[in-house]
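Right, one structure below, let's go through it.
The complex appears here without one of its protein chains, the remainder shown in place.
For chain A:
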Amino acid sequence: MKQEEEELIHNTTSSSEDSNPCPICLGPIVQDSYLDKCLHKFCYNCIVHWTKVVTSKHSYKLSSVKCPLCKMENFSVIHGFDGSSFQHYYINQNFENGGFILTKAHKYRLQCYYTEPGFVGDIFKVSRYWKSFKYLQPNCWLQSWLKREIQALIQEEDVEVIMHHILGVINSFMRRNDQYSRSRTPEAKEEEFQALISDAARPFLAARTERFVNEMELFLASGLNIEAYDAVYKQRLGWSAPGVTSETTGGLSEQRPIIPYLYIFDEDSDGTD
């Protein structure tokens, strides 16, 4: 903040006129940010401060803010564009629940959804998971994994209800497999599982549902805890993974752009016999 102002003052005194200053501070734009509908450009701090001023004036929950320039209703601030990805600052969300900004761990999970399906299929064997009845052992890390995954996908902090809903469906499915004979093929069981989870998750995850189910299967098949699972995944993504650091300072992310579809694997390692 301080530095930004010094830069501002320095810029004015040196009489170098910027052609496209921020409409709020009138200085050169720091951390390019755009409103999501009209795409007018501001400094990140300037426009976020303004949305906070506007929302604090209303007793009810505002979900949009008028653009200071054109008065169009906007729902989020787009920022942190690094050439391949960007972040959203949602107007009501950040004001209402004290600012849920995706952590680095969430961002990495989202990044996974932009890779080819089967991206880590050669490491985590889903078919073996079903064939060898591994699903009969409860996975104690699943709850935390689910929570983070849903948070990342719907970009909301409070996902308890959705998480428990999906977890409930999974648990009752596993229990049912306990009771009944193991007459059905692993493939049929997997299919039934996928269909059940899809139905449970679709109202919340929409188009991301299928991939979400696949990712969950991969996590279950890995048999790893979250830390170990992340390490494997991140290595594959090309992230230098020093462990899961959660930075919530809404500033710049050090997220390095990775090229999706970098690795394409043969499907045979994951196929049925």
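Keep in mind that, in the parts below, a residue touches a chain if its C-beta (ideal position, glycine included) is under 8 Å from a C-beta of that chain, and two chains touch if they have at least 3 such contacts; residues count from 1.
Note that in this section contacts and distances are computed from a predicted model.
The chain absent from the displayed complex carries the UniProt protein name "E2 ubiquitin-conjugating enzyme", chosen from "3-methyl-2-oxobutanoate dehydrogenase (2-methylpropanoyl-transferring)", "Pre-rRNA-processing protein IPI3", "DNA-directed RNA polymerase III subunit" or "E2 ubiquitin-conjugating enzyme".
When the full complex is taken into account, the listed residue touching the unshown chain is A:50, out of A:50, A:193 or A:212. Here the missing chain is touched by one residue of A:68, A:118, A:186 or A:223, and it is A:68. Counting the whole complex, the residues of chain A in touch with the unshown chain are 1-2, 5, 8-9, 12, 15, 21, 23-27, 46, 49-50, 53, 66, 68-69, 71.
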